[in-house]
Each structure stands twice: as structure tokens, then as C-alpha cells.
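In this view, the complex is presented without one of its protein chains, the others remaining in place.
Each chain gets a letter, A, B and C, in the order it is written, and its residues are counted from 1.
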Amino acid sequence: MKFLMITGRTVNQGVTVENKTSPEYAAETSTCFMHEFDMMELGLDDGDTVRVTGPCGDVVMRVSASVEVEMGTVFVPYGPYANHIVAAGTRSTGMPDFKSHMVEIEPTDEAPKLVHELMEDLGGLAYDS
Amino acid sequence: MTELLVKNACVIDPLRGINGEVMDIAIRNGKIVEEVSDAAEVVDARGMLTMPGGIDSHTHICGTKVNFGRYMSPEDMRAGRTPRQGAMHATSGYSVPTTYGNSYRYSVMGYTTLLEGAMAPLEARHTHEEFSYTPLQDTMANTLFDGNWGILEAIRDGDTKRVAAIIAWTLSAVKGFGVKLTNPGGTEAWQWGKNVTCIRDPVPYFEVTPAEIIRSVVEANELLHLPHSVHLHCNNLGTPGNYTCTLGSFGLIPDLNKKRQTLYATHVQFHAYGGSGWKDFCSKSEPIANYVNMRPQIVIDMGQVMFGRTTTMTADGPMEFNLYRLHHDKWSNHDVELETGSGIIPVIYRRKNLVNSIMWAIGLELALLTKSPWQCLLTTDNPNGAPFVKYPEIIALLMSKRYRDAEFATVHPDTESRVPLPAIERELDWHEIAVMTRAGGARALGIQDLGKGHLAPGADADVAIYPLRIDEVDPAAEYQKVIDGFSQTEYTIKRGRVVARRGECLVHGSNATFWVRPKVPENYDMGKDPDFIEKFDRYYTVRMRNYPVQDEYLTRSRCIETEADL
Amino acid sequence: MKVTLAMKPMTKGFIPIEAESIVPKNFLSGTDLSVWRGNRELRLDEAFSVSVEGSADRAEDVEVVLSGDTCRLKRVGEYMDAGRITVLGGIGMHCGNFMSGGTIEVHGNADGWLGREMAGGTIVCRGDVADYCASGYRGGRKGMKGGTVEVFGRAGDFLAESLAGGTVVVHGDAGDMAGAEIHSGTLVVHGNCSRPAANMKGGSCYVYGTARGMIPTFRKVGTVQHEGRTLIQFTGDLANRGKGNLFVKDYEYLD
Partner (left out) sequence: MIVKDAVCPFCGCLCDDIEVEVEGNRVVAVTNACELGMTKFMGEKRMKNPILRDGNRWKDITYDEAIRYAADMLLSAERPLLYGWSGTHGEAQCVGVHMAELIHGVIDNTSSVCHGPSILAIQEVGHPGCTLGVVKNRADLVIYWGSNPIDAHPRHLSRYTRYAEGFFLENAFRDRKVIVVDVRKTETANIADEFIQIKPGGDYAVLSALRAIVQGKVDTIPRTVAGVTRAQLVRVANLCKSAKFGAVYFGLGLTMTQGKYKNIRNAIELISELNRHTKFTISAMRGHYNVYGSNEVNTWMTGYPFGIDFSRGIAFYNPGETTAVDILARKECDAALIVGSDPAAHFPRRCLEHLADIPVVQLDPYPNATTAFCNVQIPVAVTGIDAEGTAYRMDGVPIRTRRVLSTDYLSDEEVLSRMYALMQEAS
């Protein structure tokens, strides 16, 4: 199903943003907030995982029902998960289209990756000590 | 110990009564001295015009609104860009250059001391930060009190000593220098989108008039024995017929200080307008200058307008909004809680525009009709009337009737019937220019005793040597030589070092900031006043402890302590 | 005189090269010119294989032909006042900035800011143009002031922003905010575009396709015949001063 993906700040994203190696940060920024009717349509329950495919690839997130989002849109807290599928074009303004990406969402059995796994997929090297 | 000897200088030093005498100037460790050893480095001035470093007694170079003028104007920034080179950092901008741009261009013109005309206390830290990136001039900041709630309430209560106490606390806290009133009362009214039209309109809620604010703050200023007088930007700037308001404001001022004026009225060009509207707009420089001629307690500066593009910026928020309605271009406004405000818009002054042509004439008339150069200082209210790089042209206009006539022939043809300029024959001499650009500024700001504006032993060794032979140049005829000569010094010496030579700045430098700490009796210490503290805590959005500007922000601190009569 | 500049392959291929020296009149005094790759100055012949045929006394008689991978070559033809530049492939940003005369023809695609603040002359792009074609500079009030830009492919966003004179024609679709802040001159989009002529103050904007996300503050005047097409005429943006004319074949509001 196609959705408009909007990204934005949340308290939990802010609380965990200074500790990006934490599971809490990963959990918050890999959450895909969705209208419950849309979830029903896709046969999803809170905490189920979905594959979200955007213009630049796909990423696995967990869904969470939210009364704040309209049907047909999903909300994802700013972070590495949303950015894994956001296109880098800025329409020559410096600013990517963080709040206006059409994405395809489908249920999956895969679990979301850890933040450092996403980074390693792109050529980074995790640091933990 | 570093020593420098400037030889064969043709010195004009008005505060010491020296007018064109060829002499040597000895400098040791940044100060003028009687003599130096043979080991001193020698600069041969070869008979060139040598004066104390220039002092701009009213300019806008640092702080919130100046930086916002830059921020909103990338098109202005690209007009004057230079790369990093030698000791000079990169610069950008024409009408509102970067701090380095300001500092280098002023230095190349021989200016060594600058007074920032308007600093909102709440944002003072910003002004001081930019001062430290203005390395080649000593700096000081006029501090805005025009809409200060504590002061408005104290005036309403008739308590001038409390007015003084609040000024004292604030100047000390924000490391300010002088007391600035910009459209007194008007900036508070503007926070409701209103204004005061002249000195008798009450300020909403506080119910005090601009006249009461001016009188009371002038008295408080003298109670504190501040070096500088109150620095007033009159109400009603820029509107036809405002000269009556200006005269009314001047009429409020008694003569309270023997050493200097009691009121410094800034950019009076913008306040010397006749007419009932733009259609019959005309110059009223004559009544203004006549009044100043009879009142030694008043010093004004020109606020000269020069043709071309610039950016206007002032704490006078409502005036800027009115300008925006005329020009319909960009408009920025920034009200500051409990204190003041500001506005910014870009403008272009055009020769083909009658009003602009009259404005251009009025500034020159004020300087030419004011008999004593000590009472009318040379400014453009940079960048409001024009960027300061236009000063050499203004000097030439004042020194040459022929140049004025040549320029006059290019302005709007109807100007002639609206202004007295064509009939004015006076041509200022080198000495008068020296007064208007340094000595007069030092006296008006009250910093001559701190070693500014003259070259007596003990003074700061700030010296400007211009490539001009005053015995050879006839300024009335050779005005282009005057412009060229004042555009670029042969040497600019700051604190005893050659900082600029023929257009190039040679050292990185570090500024000193002058500020005032009036000593008040315990019962007038606002830092301990329960009512003051309570209101501060309730209505400001920063904590009182976080408000004062810390010592870290001053590269070199020159604190002036005064004893208040409270 | 014909100057041929064939781009040499670069080791750090992605760093853009600024080549404002590539203007016909500069070649009248030889090819001893430099370009900049990032913060390094290069001689023209370090970046290009240079060949010159014939000679000329005036810029009008100079043609510069660029070949090779010129997609990252910026500022070609800046301040050009006469002569001709032909780009066989694509061209980088800011081609023809401040141009006042002569002709630039780009056979491939052009990157952003093609013909920025152009005052005269002609630019033809056979491919697509990226954002801000024929626009102004940041904070400026005037975009292109004169001359002609013709694009045979599509245009990106902010096409002809603040257009203040001259003519811009795009044969394909244009992106979002085509002709925003237009105050004079003519913009023609043969295809579709989004939110044309936003905040219009003057000038004319024609959309021969569909105006998507039509701005709700244009007043519909009626239909007109224009070059064999029936177009719906609107007057300027009422949010501003209601001046200028927008003609569209079709429109959709975001209602």
C-alpha cells in the first residue's frame, strides 16, 4: 500500500538523540506511526514489522497505532531509519523532502536492523566500547 | 618596550590648539610620549597631514540589528568581497560589511575609535562579541533606554534618582558606554503597533510623554556623571514637518555640564524636515542650525545622506515600518522585551528623487550653517544615510563650494526651491574637518581625558597620516585630491603600531572596549532592590544572574568608574 | 575562430570545476586561462585538450565548443556578451550567469541556475534543465531581466523565479513554483507544471498543459485564444497586488 511518509521530532527521539547507540534510540526512530484503519487493512498489530520502501531503497520498521496521523500517511521520527529511504535531492534548496515522500509499506517477518547495522550497510564501521 | 617616532608630521590636533605645525610624534608602548630613544622605529610622514585617529561618534557596526542587516541581505554581501590575504581575513558586504570588513575599511580611512549607536541591553553580549571581531578600532556602545519599563515607571512616579539607578545598574551589567534614547516612548508604543507623533503624546499604559522621558533621563545622566551626555534620536524621524518636534526636544535641555554638551542629538538631517507632506517637503536646516548656534549645551551629528544603495537600521521600529510601507521591499523588525526594538529595510537614495535630493542637501546645510564644528560632527549614521566609506566625499563637499555646485547640478531640478544649500558659500578648512571627525567626537563622547582624539603625551597613540600636503592642495578646487587623500591613509597607527598602510591592514589587532560603571549608594543598587528583582524575574525571559555581560567578552576592558550623586 | 575544449578525465572526478574564464571574448587573447577545481587553480590545458582553428578580432566571431564530461563544469559563459558557446554534452551549474549577449547552446542537460540573472542573448538547451533556470540570486528581487531561454526538455523547480524581463520557453513539463514572484517578462511552459506564478506581481505566464496545485488567489477572467489554443485567463496573485496574467489550459486546486 502507498503512504505519504512524514518525518518529525518526538520527545522520545529527543530524549534518546544524545545516545544513538542505545536500543531506545533505535526503537524510537524505527517506529512507523500509522492510522489504525490502515493497519487493519494491512493486517498489522502494534509492534509488527513492515518493510517501508522509498525512492532510495527500503528499511524495516515497527508499526505503532497513532491517533495523530491521518489515513494514508505515516509518521516516522527523524533518524537513520527514515533517512535510509529518503532521497537526497533538495530541489536546490539545501533541504531534502523530509516531509513529503511516497512510500510503499508491506508486512514483513524481518526485524528492524540496529543503527550500527544500517551504518555498516553503507560502508561505516560500528564503534562499541 | 616598543618605540615609534613619526617624523615630519604636519599635525592638526584641535584639542591642543595645533593647526598645521610640522613636528615629530613620539610613541612608547602604545602611548604618546615626550620623546623616545634613538632605537625607536621611524616613520617619516614627509610633511603629510597627520591627525589623531578618527572617531566615529555614531555608527552601526556591531550587534543584533546590524548582523540581521547582513543576514537578510546576501545580495549586499556579494557586492564587496575580498579573500583572506596577509593579516586580513576575508570580508563581504557593501552597506553592511562583515565585522572585519568594517574594521579594515575604517582603518584604511584612519579611524581608530567607533561608537556603536544602539545596543539593546538584553542582547549586549552580541554587540561585545562582534566588537572583539572588529580588531582595529576601540569600541563603545550606546545603550538603549527608550522603552525601558523600569525607567518609564520611575518617571511616572517622578523618581529621577531611580531612573539614574536603573541606568547605572544596566550600564554596569551590559558594559555599555552611553545612554541612548531612540524615539523615546515610541519603541514601547510600537510593541502595540503604535507610535508617538511627538514629545507630548503619552506612551500607552505608562502614561508618560517623550518630553518627560528626555528631561528625566538627561537629569539622571548628569546625576551619574557619565562621560557622555544623553544621545538622542528624536521622535518623529523622517516625516515632513518634523523640525518643530526636533526644536521642541532641544528646548527641553538645560545646560548642566561644563565640560561637554548636555544633549547629543544624532543624525539631525533626518529630523530637519519642513512641509506638511511629501509634496511640499523642504529643508528646515536653518532654524535647526540657528537654534544649535545659540545653545552650547547641544551637539548634533549630520546623518548625511549620499546617493546610492544602502540599508537602514535603527531601534526606531515604527519608523522602519512606515518606510517599508513606502518602499514595499524587505522589512525586518525586532522588538526587545521590556526595553526597546529595532527595524531594518534596504533603501536606494536616488538623485532623480526630489525628497532624496533634499535630504542630501540638508545634511550638508547643517554642517555648514552650524557655526562651531565642535557642535556638528560628521556622520552618515552609517549605514542609514550612506555607508561610512562615503566620508571622504562628504569631507570634500564641505570643503568645496565648487564640488557642491557640480553635484547640485545632477540632483532633482526642483531641489533648488526647497533648500538653502546653493546660497551657502562657506567652505570648511582642514582644522574644522579635524574637529568634526576626531577632536569634536572625543569631546562630545567625553573620552578626551581617556587619551582619545588628541596627541598630547599620555594619549593613546592612535594616529592617522593622510597622503595630503595641505600647503599644496587647494581643497576648494582640487576636491578629488581631498577625496582620494581621505580615502586611504599613508599610515594608520593604532596603539602605537602601524596597522594600515596605503589600503592594506598589516596586523590582526585587538580592540579595547570603553564602558562605564557608575558607583551608586547601597540603597540605589538595583541588584539588591526587591521590586526591581521581582519584576525582572516575572517579566524577563532570562534570569537576572544570566543577564550581565561577563568579562570574557571584552578583549581589553577600559572601565570608567564614576561617582553618582544619588 | 573556433576553440575546442575537450574535457580531460579527472582523478577526483566529482569535484566541480569553476570555469568562468570560458567566455568567447577571453579567447581573443589566447588560451592562457585558468579554471579552478575546488580550491586548486588549474591551467586551462590541465583540464582540457585545447585546440584553436582560425582567428578572430572580435568576440562575435569566436565559437567555443565544449566536449567530454562537462556536467560538473560550472559558470561557463558567465558575463558573456557576444560570440557562441556550444556544449556537446551536459553542462554544470550557473552556465550563462549575467549573460548579456551571444548564444549558448547546450545539447545535453543543464544543471541548476542556467542563465541566472541573465540580461540579454540567447540560451538554448536541447535536454532538461535542473532547478532555478533563468532565476535570480538569493535575496535578490530580480531574476532574469532580458534575452531568451529556450528549453526543449523538462525544467526543474523554481523555473524563472522573480522573472523581470525576457522570455523563457520550456517545451516539456516544469516543476513546482514555476515563475514564482514573476514581475515582468514572459514564461511559457508547454507541458504541465505545479503552482505556476505564485505571488505574481506582473508579466505573463502561459501553461499549455495542466497547472497542478493551482494557487487559490488567482481571479478567473475567462477564456482567450492564444496561438491556436484555448486558454483560461486568470489575473495576478490577489495575495499580492493582483497584477499580471496567468493563462492555463487546465488547472486543479488542492481543495
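Simple rule for what comes next: contacts are C-beta pairs under 8 Å (C-beta built on N, C-alpha and C of every residue); 3 or more make two chains touch, one makes a residue touch a chain.
Model, not experiment: these values are computed from the prediction.
Trainee: Which of the chains on display does the removed chain touch in the whole complex?
Mentor: The omitted chain makes contact with A, B, C across the full complex.
Trainee: So one chain is hidden, and I want to know which residue out of B:M72, B:L136 or B:A386 touches that hidden chain in the complete assembly.
Mentor: B:M72
Trainee: Please identify, in ascending order, the residues of chain B that touch the omitted chain?
Mentor: Touch set of chain B with respect to the missing chain: 62, 64, 67-68, 70-74, 77-78, 81-84, 89-93, 97-101, 122-123, 125-126, 129-130, 133, 149, 190-193, 205, 321, 324-325, 330-338, 341, 344-345, 538-543, 545-546, 550, 552.
Trainee: Take the complete complex as the reference. Which residues in chain C touch the chain that isn't displayed?
Mentor: Residue positions of chain C that touch the missing chain: 12, 14-16, 18, 36-40, 72, 93, 112-113, 131-132, 137-139, 141, 176-177, 180-181, 194-195, 198-199, 213, 215-220, 237-240, 242, 253-255.
Trainee: Contacts of chain A with the missing chain: which residues?
Mentor: 4, 6-11, 14-21, 29, 56-57, 67-70, 73, 75, 78-80, 83-100, 115-116, 119-120, 122-129
Note that only the chains that are shown with their structure count from here on.
Trainee: What chain is the most remote from chain C, judged by the mean position of CA atoms in each chain?
Mentor: Checked the centroid distances; the maximum from chain C is B.
Trainee: Flag every residue of chain A that touches chain C in the complex, lowest number first.
Mentor: 91-92
Trainee: Would you mind writing out the residues of chain C in touch with chain A in their complex?
Mentor: 112-113, 130-132, 156-158, 175-176
Trainee: Provide the residue numbers of chain C that touch chain B in the complex, in ascending order.
Mentor: 137-141
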